[in-house]
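Scroll down for the structure; my scribbles are underneath it.
One protein chain is absent from this view; the other protein chains keep their places.
Our next item is subunit A:
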Amino acid sequence: MEILLRQFQTKSFLSICKCLEPAYSHATSWTSGNAMLGKTLFHTSNTVAMPYNPPKGPRKWPIYNKKIFAPQLPGEERRPAYVCHMRTNIKYSPFKMWYVASMIRGMSVDEAIKQLSFVNKQGAVHVKEVLLEAQKLAVEKHNVEFKSNLWVAESFATKGLVMKGIRRHAKGRVGLVHYFHCHYFVRLEEGSPPAHFFFETAPKTTKTLLSEWVDEMRQRRIPGSL
């Protein structure tokens, strides 16, 4: 007991907070039974009628919302507020969702919602809904003053459930059918969007153009020379 208390004293406030976080971690890690944190080693309800269903799908993304940052120094630039939101197991292919997710990167939330309303894809409906939810969360829970003062900092889709089915082909042959699901993740940050989100699409300054031209000129060699 004394050793444990000493550990608590030496550890930082943040690590203590992490220890006391609710069970986002996989439940099997607690089966070893840690009586200190109030977990029991025996079941108190029917395990056959109500079997344990382990949590499925991604769970780490919303944990970023709970992250507690160290207090900022007096001269430091104010860290912008952000909100991470996701929607799991959307009945849509991740390969198709990529196009929708990549379109809105770096846009302001209002512009993104406006554009998504006119994208002729099923995934766009889901992405728009997620954006509106995230916008609402940002204002209500993440200390964002104006709901329009947000921009899409991160937007991506990953593979979800894949159900496999069979289809017929001619001459008694069989084909596999994959029913894809995807997870969609978005992070909205407070502030105005950057002028150029993608470095490659940004127009080059005269200085960079000049330096690149000079490099190209200097790379020239006479073929066959020593």
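The criterion applied here is as follows: a residue touches a chain if its C-beta (ideal position, glycine included) is under 8 Å from a C-beta of that chain, and two chains touch if they have at least 3 such contacts; residues count from 1.
Criterion: contacts and distances are computed from a predicted model.
> The hidden chain: which UniProt name fits, "dolichyl-diphosphooligosaccharide--protein glycotransferase", "Large ribosomal subunit protein bL32m", "glutathione transferase" or "Beta-adaptin-like protein"?
UniProt protein name of the non-displayed chain: "Large ribosomal subunit protein bL32m".
> Taking the full complex into account, find the residue in A:Ser117, A:Ser148 or A:Ser192 that is in contact with the omitted chain.
Checking the options A:Ser117, A:Ser148 or A:Ser192, the one contacting the hidden chain is A:Ser117.
> With the full complex in mind, choose from A:Gln72, A:Ser102, A:Ser148 or A:Thr208 the residue touching the hidden chain.
The one listed residue touching the chain not shown is A:Ser102.
> For review purposes, identify every residue of subunit A that touches the missing chain, sorted by number.
Residues 99-100, 102-103, 107, 111, 114-115, 117-119, 121 of subunit A touch the chain that is not shown.
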